[in-house]
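What you see is the complex with one protein chain gone and the rest in place.
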C-alpha cells in the first residue's frame, strides 16, 4: 500500500481529532506537516508527540510541498475557501471542515476550481458517518420504510456558545443547524426546495441582543415530496440531544441518543437511565474517525465523495433561505 | 349520593362506549333514555341489555324529560350545536362529542346560550384524559421541565378513512388534527396565536381527489412564546402512532405508544417489541372512561369544566387558520 | 344465551374483584347470592349496590341453591378444600382461589371428588391470564424461541406482609412463590422435577423470627430438560417487580414491568421513567377480569380448564419440595 502523505492547515481542536484518527486508525497515512499561524510551544510539543515532522506558521509550506498528497483544512472558517482553492491548484486532495464559506458565489467558484483541478474533495459533515444516522440512512436506502413522507431531526445543544462567538459564527443556522440541513439531505436522499422557519429567543436574551435566535422550528419541503422538520435549541438541560426519525409508506425508523452506559437504576425515586452524552466530541468521536477512514478510502479507491461539493453548497443555500424566512416571516424557496 | 339521570342522543359507537363507562364505572348515574332516529332492532336489543328504559327516535323525548339531568350528545356532528342549544335551554348539563360545529359563529352563539343557561358543559376531547398525556401535562404544570420552549405532537392514524367519509368530515384538520390542536393547548397551558402548515397527498391520491390532504406538518406559535409542531399522517403502517414531547428550559418530557404487552423477542432476526395499539378505541379506551368520570364529578362537585367552551371554540379556530395556511401557502394568525 | 347463576363464598377483597369483573364484563352471568360468616352492614350495602339478591352467613344456602350453577370460593384458605368438595357434590361448577389446600393428600382427594362429580373446576392462578405472561407463553408455544433452555422468573413484592400474617400464610413459598411455581409450569409447558433453594432473611429480621425467609433463589429442573430460576424478595423499594424471560434454542422472550404511563422525563438529574405499578390489584387487574371471562367461557364451551386440577396440586408439591430444600440445604425431587 502506497503511503499517503498528509498536511494539515490549523492545529486546533478538530485538527487534533483528525490527527488522532489518522495516527491510530489509518494505516498507510502519515501526517508530515502542520501549519498554524498561532502555533505555540504547546502546539510544538503536541506535533512532536504525534511524530509530525514539520510545524510551520506558513500554510504555503504545506500546500506547496510536492510530497504531500492530501490536505486537511482545519483552520478558521474565513480561510476555508481560499485554502481550498490553493490546495486544489496545487493538485492536492482536500478534506475541508464545514462550512466551506458563508457566501454561495464563493462556494460555487471554489467548487469549480476543485472540479477543474480534478482533485478529490470531501467536506466535514461528520454526522453522515455516525453509527445511528448511518443505520437510518441504510434502512431508507434499502426501502425498509418505503417512500419517505416525513423526516424529523431533533438537534439540541447542551449549552449555548457565548454571545461573542455567536457574532462571528454566522448565527445558529450557519453554525449549528447547517449539520441538520445536510442531515435531512442525507436521510431523505433528496434536496430541499422550500423552507419556513419560526424562531425565537427563549434560552438567553443575550443571544437575541447578539442578533441571533436560540430556538427554531423549520419546515422543509423536499424535492421527492417528503416534508421535513428540524427543531433546534441552544440548550437542552439534560445534554446533547441528537435524534432523527424517517417516516414513510411502509413504516418508520428512528434513532435515540447515546449515553455512557446501559445502566438503569430503580429506586423509590423512579427508574433512572443515563443522560445523553454531553460533549459533541464524545458523542461524535467515532463518526470523526469513520469520516477520516472514508476520506483516505476515497483517495485510494475513488468513487463518489462521501460528502462532496453538493454538501459544500446546498446546506449553505438552505441556511440562507431559512435566515430569509426568519427575516420575512414567510416561506422561502431554496435557490 | 343523589342519582344523576342521564339521556343520550345517538346510539352509535361512541354512545355505546360512554354507556359502557357509565354502567360499569359511574356509581349513582343511570341512563334512562336514548334517542336515535336510525334505531334498529339491534339498537333495541342493546338498549335492553344495558337496562335503558326508553329508546326513542325523537330527541325531544330525551331533552324535555324533567327527570333527566344530564345529556350526552353523541349524534352526528351537524346536530351537535342544535342539540346543545336545546339541552341548555331545557336546563340540562351537557356532554357533547367534538366538534361542536365547524362554524365559529355558530359555536360562539351556542356557547353563549350554554353560559346564560348556567348549565355545565364538557366537550369530548378525550385525549386530555389519557394516562400518557396527563403525565406530560402534570410534569409541565409542576414545572419539572421549566418554561416550555418546544411542544411536539406526532399523530398518525393507522389507516386512512375512505374518501367518501372525508368529504363530509370537514377534512383532516377538522376531523383528525382537531384533537392535536386541543392537545397542544392542553400540554402547553397556552393558546395558539399563529400557524403555518405544509401539507401533501402522499398516502392515497383518492384523498387528494376528495379535496383533502393526508400528510401535514404544522408549526404553531403559542401565546407564551413556545413553538409547537404537529405532524400528521393518515397511515402509519405499524399502527396508531400517538406521541408527544414537551421541551423546556429545565428538560423535556415525552410519551411513547402503548402496546398489548411488554414482551420483547430476541432472535436471529432482531430484537422485536410489540407494535402500537392499532385501533383508537383500544388505544384510548381508558381515556373515555376517565372522561365520563370527570364529567359526572364536574356535575356533582362543580369547578372548572374538564374541557369547557374554550375547547369547543379554539381548536376549530386553529383548524380554520391551518386550512387557510394550506390554501395560501402563508402563515396565518388564529382569530 | 342461557343465564349462568352464580354464588360466591366469601365477601372479601378478591370476592369483590370477581364481582366487579362479572357484573361489568360477563354478559349472561348473574351473582345471586354471597355467603360470608363475617358479613357486616358494610357488606350488606356492597351486596345491595351490586344487585346481589341474597347475602347470608351460611355457605350451605349458596351451595344447596338449585338455581345456582357456578360457585366462586373466595373464603379463607383453610375452607377451600371443604367448600370445593361440597360444591362438587352439589353438582356446581367451581372457581376456587389458590391455594386449594396446603396438604397434598387433601388436594388429591378433593380433586378426585371434583372429577367424579364431573363438574368444571378452575383455580385462581390469575397470572396465567396476564397480558405480558400470555405473550411469553404464546411465543413459546409458537416455537419462536425454539426449545426452552432457561426460564427465569423475577418476582419481588413491593412490601413484606406483617409477621402475623406470615404465621398463617404457610410461608413465602406457599403464599407468594406459589404463583411463580405455577408460572414456570405455564411458561415452560412442562413440569418441575427437582428443586434447590437458597434462602435468607435480608429484608426484615421479624420475618425470620416468624420462622420464614424473605429472599430466595430457586433452581428448578424441568421434565423437558430446561432449567428454571425463580428469585424472590419480599421488598423491592421501587415497586412490584414481575418479570420473566424464556431463553431457548432460537432466541429469548422476556417481559418487563407495567407502569402508569410511558412518560419519560429528561433533566439534569437523569432520564427518568415511571416505576412499576406498586399494588398487585392494580398490576394484575386485567388478568383477574380475563380469568373470569375464561371461567365462564369454560362453563359454556367446555374444553380444557384454564387452570385445572394439576394447577391445584403441582404448585403445592413444588412448594413443599422447596421448603424441604431450604430445611436440608440439599436439592429435592418433587413428588
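Each chain carries a letter (A, B and C) given by its place in the written order, and its residues are counted from 1.
Basically, a residue touches a chain if its C-beta (ideal position, glycine included) is under 8 Å from a C-beta of that chain, and two chains touch if they have at least 3 such contacts.
Note that the structure is predicted; figures quoted are calculated from it, not measured.
Colleague: Among A:71, A:87, A:136 or A:150, which one is in touch with the chain left out?
Modeller: Of the listed residues, the one touching the omitted chain is A:136.
Colleague: May I ask which residue of A:101, A:258 or A:291 touches the chain that does not appear here?
Modeller: A:258
Colleague: Looking at the full complex, which residue from C:5, C:54, C:113 or C:227 touches the chain that isn't shown here?
Modeller: Of the listed residues, the one touching the omitted chain is C:227.
Colleague: In the whole complex, not just what's shown, which of A:57, A:112, A:250 or A:333 touches the removed chain?
Modeller: Missing-chain contact among the listed residues: A:250.
Colleague: What is the set of subunit A residues that contact the non-displayed chain in the whole complex?
Modeller: Subunit A touches the missing chain through residues 23-25, 27, 49, 131-132, 134-136, 139, 144-145, 250-258, 260-268, 274.
Colleague: Please give every residue of subunit C in contact with the chain that is not shown.
Modeller: 146-147, 149-150, 152, 156, 196, 198, 200, 202-203, 215-217, 219, 221, 225-229, 231, 233, 235-238, 241, 247, 249-252, 329-331
Colleague: So which bits of subunit B touch the chain we can't see?
Modeller: 236-239, 259, 266-276
In this section, only the chains that are shown with their structure count from here on.
Colleague: Could you say what rotation angle superposes subunit B on its sequence twin subunit C, using C-alpha positions and rounding to the nearest 5°?
Modeller: 180
Colleague: With centres defined as the mean of C-alpha atoms, identify the chain lying farthest from subunit A.
Modeller: Most distant chain from subunit A: C.
Colleague: When you average C-alpha coordinates per chain, which one falls nearest the overall C-alpha average? Tell me, please.
Modeller: It is chain B that sits nearest the middle.
Colleague: Nearest whole angstrom, what separates the Cα centre of subunit B from the Cα centre of subunit C?
Modeller: 39
Colleague: Rounded to the nearest whole Å, what is the centre-to-centre distance of subunit A and subunit C, using the mean of the C-alpha atoms as each centre?
Modeller: Subunit A and subunit C have C-alpha centres separated by 58 Å.
Colleague: Specify, in ascending order, the residues of subunit B that touch 2 or more different other chains.
Modeller: Touching at least two other chains: 250-252.
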